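Every protein chain of the complex appears in place save one, which is left out.
Order of writing sets the chain letters: A and B. Residues in each chain are counted from 1.
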Amino acid sequence: MSLATLIQLIFQGLNMGLIYALAALGISLIWNASGLFNFSQGDLLTIGGYIMLTFFSFLSLPYPVAFLITIVIMGIAGYLLSKGYFYPMFQQNFNPQIILIGTVALSVFIRNSVLLTWGPNAKTYTNPFGSKPLALFGVNLMPHYFWNIVIVAVLVLALQMFLKGTVIGIAMRAVAQKPVAASLMGVKVGQMISLTFLLSTGLAAISGILIAPIIPLTPEMGGLLAIKAFAAALIGGLGSFGGALVGGIIIGIAEVFFATLVTSTYKDVFIFAVLIAFLMIRPGGIFRADISEKV
Amino acid sequence: MGKIFDTIKNNILIVIALLLALIPVIGVPSYQFYIIERGLQNAIIVISLVILLGYTGQLSLGHAGLLATGAYTYGILVVSYNVNPWIAFLIAPIFTALIGALLGIPSFKLTGPFLVVTTIALGEIVRILILNWEKLTGGPYGLTGITSIISNSKLMFYLILIIVYFISVATSRLSVSKIGLAFKAIKEDEVAAEVMGVDVKRYKLLAFTISSFLAGLSGAIFASLTGYLNPDSFTFADSATFLLMTVLGGMSSVPGAILSSLAVTALPEILRFMARSRMVIYSLVLLLIIRYSKQLSSVKISKFFLKKKNKEDLVVGGGE
Partner (left out) sequence: MALLETIGLVKRFGGLTAVDHLDLQVNEGEICGLIGPNGSGKTTVLNVITGIYKNDGGKVIFNGKEIHILTPHEICEHGIARTFQNIRVLGSQTVYDNVRLGLHIQTKSDLFNIIFNTKQVREENERIRKIIEEALDIVGLRKEKNEITKNLPYGKQKVLEIARAIVAKPKLLLLDEPAAGLNTAETENLMEIVRNIRKRGISILLIEHEMAFVGGLTDKVYVINYGKKIAEGTFNEIKKNPSVIQVYLGTKGDE
């Protein structure tokens, strides 16, 4: 393999990987805050992509404006979803398995709603970053490769600053780490969980927006993407911020390399097999190993 | 006393079976007839989840993959290898049980979302293999011309009904047996189960194997009913629907599983007048059922059966 192809593949893989990472981050945030594994994250990503399509492509709003509107809508939707649907179930001490199945039902619901609203055909829109590759280091790289990296980097830093440096962020982390203590100290646990959902659906929406130049939108796209995001979260270490990023990038790059060097037909099978093998060998993931129970 | 409750319990299944047995006699329009058949076929896979989730507490979102394994095994044997349909009908669930046993291995180490993600991944692997193994499966074009086990549609209906009835009785017996208790102990407290002598790995494997056998059986019936197979029938959304049927049926009740399978299978058809929006309404209904499952449980049919079943459990222990 030439150096040029190598660089090309790394950029491609990194791009997909960062998108998986964002979605995985959303999964980890909710897991930390509430112990719920959100199986609808992939479909939240899908609907984010479609809302972006509507504002940017159909209503011809400028890209940044459409971007913001989409995130705001999705964030609010996530907040309401928690307030109206999931949090009441936590409060009423539902069997956690039932709540988990609730996220599965949500996934089916979103998929059908997208199908009804936007139809079954694949949708694309003009790449806002331009579709003419840049020739750098003798390699042809798409402009959105760079943009995606910059956007995700800024986002991750901002999120870190928010979680570590603001009162709300610190309260959210307190709820995630010691819910009882946090509530005794006056933190509104329900509110914090709902804010976590807001962040998480916002992140899903951004993945849905950033993925558009890479793969076309379809109502079912969330299915496969979700498993990649799950894989990213689990391989990195469920609940770990850095783990989601590392996990996402590993998956993205592994996938692109397998597709190019071996076969693209079975790239998903490869990733799933890696995931299963990884979980069997190190169920806690890279960054958080302890899921055992004290007797 | 035990005998009496035993009879009542069996009677509930018999009543359901007898009512269903009337259907070919009264003559239902062929499409509705087909939907009821599909409902019964779904009941088998839902009962398989009752054993796995309701009894043993292992959540699988890969059952569509097992259904596909059973369906394609039957279809391929019948279409490409000219195997006698009855023999194919026997091989399909056995082969699926072997595949499903593999699905059980991760459960030795993994629980909760970790295991669920593994089952999703395995289900997707099956689907992708079917999609790409074109020579064998017809790939995206599907597998056509699958002959039914029985060509007479009424006889086919009765065959399915008898199978469902037998499985229901067997599952109810399993539930109150040593094996059922070991399953429930694993669900509630694996450490306690193991310390009391339950070989947890072996029993988990058994639960996955039994469950997969039934899923494969359901798949073979599916192939036989539709005559045509396509990878789109075996997606994550289908696995999710089976799971939702199981929850609606009360998770660990066999009669509940049958009724909820029939109801949920018919629901999109009942909502047919709403044309395109019916699938949205349908999934919304499922969401709401989950959200209000606690409140609903006081009136829910499934609960009725669960209460019965609990009493029954006690009585097998010997009434005073």
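What we mean here is this: a contact is a pair of C-beta atoms (placed from the backbone, for glycine too) under 8 Å apart; a residue touches a chain by one contact, two chains touch by 3 or more.
Remember, it's a predicted structure, so these values are computed and weren't measured experimentally.
When the whole complex is considered, the residue among B:I150, B:L181, B:L267 or B:V285 that touches the unshown chain is B:L181. Remark: the omitted chain is touched by one listed residue; of B:A97, B:V198 or B:L217 this is B:V198. By the touch criterion stated above, the residues of chain B touching the omitted chain are 170, 173-174, 177-179, 181-182, 184-185, 188-189, 191-200, 206, 210, 313-314, 316-318.
Definition applied: only the chains that are shown with their structure count from here on.
Looking at the complex, you find that chain A touches chain B at residues 31, 37, 39, 85, 88-89, 92, 94, 96-98, 100-102, 104-109, 111-113, 115-116, 220, 223-224, 227, 230-231, 234, 238, 265-266, 268-269, 272-273, 275-276, 279-280, 283, 291, 293, 295. Those residues of chain B lying in contact with chain A across their complex are 53, 57, 59, 61, 105-106, 109-110, 112-114, 116-118, 120-122, 124-125, 128-129, 132, 191, 235-237, 240-241, 243-244, 247, 276-277, 279-280, 282-284, 286-287, 290-291, 293-294.
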